[in-house]
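Not every chain is included here, but those present sit where they belong.
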Amino acid sequence: MTAVGVRMLGMRRSFGAVHALDGLDLVIEPGEFIALLGPSGCGKTTALRVLAGFETADAGTVWVGDKDITGTPPNKRDMGMVFQAFSLFPNLTAADNVAFGLRVRGVDSAARRKRAADLLELVGLGHVGKRYPHQLSGGQQQRVALARALAIEPRVLLLDEPLSALDAQVRVQLRDEIRRIQQRLGITTLFVTHDQGEALSVADRVGVMRAGRLEQLADPDTLYHRPATPFVGEFVGTMNRLPGVLGSDGTVRVLGADRPVAEGSDAVPGEVAVLVRPEAMTLSASETGSALVVVRTFHGALTRLSVRLGDGDEALVDLPSPAAAGIMPGDTVTVGVGEGPVLVAATDATRIPAGETV
Amino acid sequence: GCGSSKKAADAQNNKTGAAAATSVQDIGGLDALVAAAKAEGQLNVITLPRDWANYGELIDTFSTKYGIKVNSDNPDGSSQDEINAVKSLKGQDRAPDVLDLGGAFAQSGAKEGLFAPYKVQTWADIPDNQKDADGAWYNDYGGYISIGCDAKKIAVCPQTFADLKKPEYKGKVALNGDPTKSGSAFAGVFAAALANGGSFTNIQPGIDYFAALKKSGNYIPVESTPATIEKGETPISIDWDYLNAGYTKELAAKGIDWKVAVPADGVYGNFYCQAINKTAPHPAAARLWEEFLFSDEGQNLWLKGFARPVRLPKMTTSGKADATLVAALPQVDTTKAQLPAPDQVDAAKKVLTDGWTKALNG
Amino acid sequence: MTAVLTRPVEAPAVHKRKRRFNATRTVVLGLAAVYFLVPLAAAVWFTVQDKVHGGVTGEYYTSIPQAEGFAGALRRSLSLAVLTVLGVLLVTVPAMLAVTLRLPKLRPIVEGLSLLPLVIPPIALVAGVRDMLALGPNQLAGTPFGDALVSSQDPELPIILVVVYIVLATPFAYRSLDAGIRAIDARTLVDAARGLGSSWFDVVWRVLLPNLRGAVLGAAFLTLGLVLGEYTIASILLFDTLPTWLVKISGENGQLSVSVSTASLLFTWLLLLVVSLADRPKTSRSDS
Amino acid sequence: MTTPAVNTVRARSFTDRARRCGPWLAVAPFLIVMLIGLVLPVIALATGAFEGDSLKSSLGSGYRSAFWGSVKLSVVCAVLGAVVGLLVARAVLSGGTVLRRLVLTASGVLANFGGVPLAFMFIASIGNAGIVTGLLHDWTGFDLADSPFSLYQFGGLAVVYLYFLVPLMVIVIAPALDGVRAEWSEAAENLGATRWQYWRHVAGPLLAPPVMAGALLLFCGSLSAFATAQAMVGATVPLVTLQIANALSGNVSADNAGVGAALAIEMIVLVAIVMAAYWTIERRTARWLR
């Protein structure tokens, strides 16, 4: 099977007054693994459902390879899909779930069984074929769902937050496994999530959506280190928002130092917000420092310090755990911004809420 | 099978052959009628319980005698159900051929033109006040209101309506149903009226009588059936004499000594009517059935079921009535026996329908 | 704070509240059992008394299947039951799914219609049906609709009875199915099946129905019970079903008539029990 | 790979149309069956009701008191049935699956039970010659016949009606009871609530809407039942269904079908009013669902 590319062009879809898709253009290369990232309600699921054919778009075309499939019904699209919620058919065993797509295609029973067994093996569940979904853990269920989607040898694999109902650890495991299998099979994949860690760690390229459009589509490194817009910067990874003053010379003054302004910045000279990653911050213990450590949380290799700056703002600083060993809540410290260009945004640009709108 | 509503319309206008015959002569004599009926092969009857006036045996005898299959529907149904069946089943093979109706329904049905006029060979034996002049309907059998009594449970069986008021009968007296729905229960109330100073034009005393009986606790409003009699719940049951007497044999097999008395203080009798469905699917068999019922054999079979066939007076005089059967009938002072006129019954029904619940409630 | 490190040897007293609850439960179940079983037992006792020889006899029960017409009436009633169950499912399931998945606007209409049959006394409904049927051979004679009305009354298998029974069963079926559809994530299951290449038929037949099993069975039970026990409508429309046949044969024999009704009650219950036991709850949740 | 031009507006293809009609086709059989089995008969009935002076005579005092009697009986039965059904359902559902199956299937059958056989069962138990009556008398000397309770009056009718109403309640309330989570009672207890407080503030309000819906169902059920009452008390207890039955299918009065139809239509109106009242109350009580 040779991989095919997927293109969605000028996609529009409204629900009443809500423009879930607002002229989305998305081009996926053959065999590529794209993660679609974005805040809740930005249209990720809608994009996927339009691609799968569950939703009819108001305008726009969908292409798989060089075929226009805009009008094709979902059961003729040959796309494998894994859903967020547990979508296994509760009345069928794991093996029968996997074989389902073959069954409705009339594949004979022996071939079906063989293929289901192979695929369960592939997702590491060779031994649970006879179990019913309710006898499987959440992670196992999603593995079976993945195997089921793969069984029909889809040209395109669609995953709509397949991990969000799972425990953190299972999530990481399964996410890596999905990636491994995808690479092995070379299948064109669109993976929807609103967990940026997930998106960054598995995808070839990550698309960040906002209000029905793509804001940036790039590889994780670029996205993390060179976000195209402040929105992307703040949405992907943790970002401190520090007060600064933008000069007209392309530098910005922040925490007492001048730093070059990165591309994609979006502000006019004057008071601005400077966006800095916690690991790009510097921190050293100092009796005379103007900042105060408030909370210290241990994250294994890294330790995150939450500090109150002199002006009352809070900032997060990530240090390697050994470097942070002696620093405790209540200590006074000096905080700075590491070398290198920084993103700058207008102070009044709405801050993007992380994950949910409270 | 696949029905056709066209057939119904045709049946309406089908005035040829048996369906148009108003007497056996029109068909060419009894043999021709039998032949035509046999050709039809079936007869649909409705609301005829097998234990009612010996209908079971009547049906079986007719069936064997002429080789005609008798389909009996809705045995517990009412006269209204019969009329409705005639209307709604018009043109269908399963529509009733012949009807056994209460007087009021026979008259209103005739008015609506639902019946085929037919005069049986023994037409002359039926008194004029007991038949429609054109033969749309005619009385078939009748009976008197009686008091049935389980002699094993009741020390002294009541003989009159006056007896029933005695405290020893507390919680033991029942009617065969609800007088606003059941014909025999209605007749029971009418009889009680006659026993308590009422008349054919005044049923109110009967209502008052039962109200008092309910108040004293003697009357229980449960519908008396063989099951409640066997259970002992309704050891005294007011019903047509042919029904009460008809139960005797079956109840005897259960060890119950069922005694029947027609109360001398309230002699009330009435007749049911026969009629032929105008759009009968088996017109010849329907007419043959009537000939059979009004023949000596048919009339004697009714007699065997303790019912009093309409030709009984004439047959007694001519000696054609089975004397042993006549002797077995519950004794009635026939001098007191009169039949109410249909409009009298209608008026009484209205009074009863309006007054019964009010009087008995509480 | 003084640490007390002595470990108690025996277990602490079990809470009283658990006990109290079990006591109320036993009392309720006991009273319910008395209320429901005593009348049944009284009826059964009445039917097995041998009034002639004394002692106990089962003759009335054994005589039922031998009576003439039993097989026909039973067959007809069972076919009616099966047809009605299928009919009520065929009619309500697609409608409810459509309303759930695609046409939410229509939900109030479907829901309202499905409640209506509860409101109308069967005796009145059947009178209306009879009036409607009477149109067939009269006002509508010769028209296709008139023909349809007439041919729906085939005494061997009256379709009109099936239709009326479907209507009567709809309120119960609707309730049961509604609960079932709410419990499964119908939309996701439908999408998943469609995405895997299923036609709509496959979706309903292979995915939805098996997963609505409990609800479907619940609906089927109530419908079965209804059809096998319904008397008013069948008798007034003059059809020969098990209940009408039972009344016909019981006649003047009191014990027979009662044994006939208790037998049919127990028969229906056993039938439901067998069907329900045949259903192995593979899909039951294990989360408790 | 060539990049095609972007179509902004697409003609609705055949498949598009099919997808739009599909749902309607799925609803159609339901609507048709309801039309034939329910709507047309009711219309046929209604035309009868408006002929002559049926409507007027159906509002006569006798019929009015029958309506009142029916409503009284139905309210009593609905309330009792709902309470008892709730208690029984709770007791049953907290038990094992075997009991559950036995009771739920039995309920399915009993909910459809009625008429002469049901009347007889109670007559045989607590009638004047009933087994229980006899045993009570033999054991305790207490004579049921002398007590104020009589099987053949209003109270007796209610007791008998509960025989099919309680099972009906058990069936309809079971799913709602299954939906009450153990977490809620534990959370309440943890917050210091007694059992009674939990029921007063949480479980009670939560179950109120389904219990009310169940009670409404019972109300309709006992309102439209008639065969049992027919066999037990006839018209000595005024009930409108008895009047309807007598008028539509009686042996006594001919030509009364119009009145029966009118009564039936009035009954539908009555129930519609009750339903409307129920919906208003439900809207108020179940605020949290909206």
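Remarks
The letters A, B, C and D name the chains in turn, as written, and every chain counts its residues from 1.
Definition applied: a contact is a pair of C-beta atoms (placed from the backbone, for glycine too) under 8 Å apart; a residue touches a chain by one contact, two chains touch by 3 or more.
Just so it is clear, the model here is predicted, and its values are computed rather than measured.
Composition of the entire complex, written as a formula in the shown labels, equals A x2, B x1, C x1, D x1.
Quick note on the criterion: only the chains that are shown with their structure count from here on.
The minimum number of touch steps linking chain B to chain D comes to 1. Counting steps between touching chains, the shortest path from chain C to chain D takes 1. Set against the Cα centre of chain A, the chain with the most distant centre is B. By number of C-beta pairs in contact, B-C leads over the other of B-C and A-C. Remark: the per-chain Cα centre closest to the mean position of all protein Cα atoms belongs to C. Chain C has its Cα centroid 50 Å from the Cα centroid of chain A.
Chain A and chain B have centres, each the mean of its CA atoms, that are 87 Å apart. Contact with two or more other chains is made by residues 77, 81, 84, 225, 227-228, 231 of chain B.
For chain C, the set of residues touching two or more other chains reads 46, 127, 131, 236, 258. Contact residues on chain C toward chain B in their complex (touch as defined above): 46, 51-52, 127, 130-131, 133-134, 136-138, 140-143, 146-147, 149-155, 235-236, 238, 240, 244, 247-248, 251-255, 257-258. Those residues of chain C that touch chain D in the complex are listed here as 17, 24-25, 28-29, 32, 35-36, 38-40, 42-43, 45-46, 87, 90-92, 94-95, 97-99, 101-103, 106, 110, 113-125, 127-129, 131-132, 135, 163-164, 166-167, 170-172, 175, 179, 200, 218, 221-222, 224-226, 229-232, 236, 258, 261-262, 265, 268-269, 272-273, 276-277, 281. Those residues of chain A lying in contact with chain C across their complex are 49, 52-54, 73-81, 83, 85-92, 100-101, 103-105, 132, 134-135, 145, 148-149, 152, 158.
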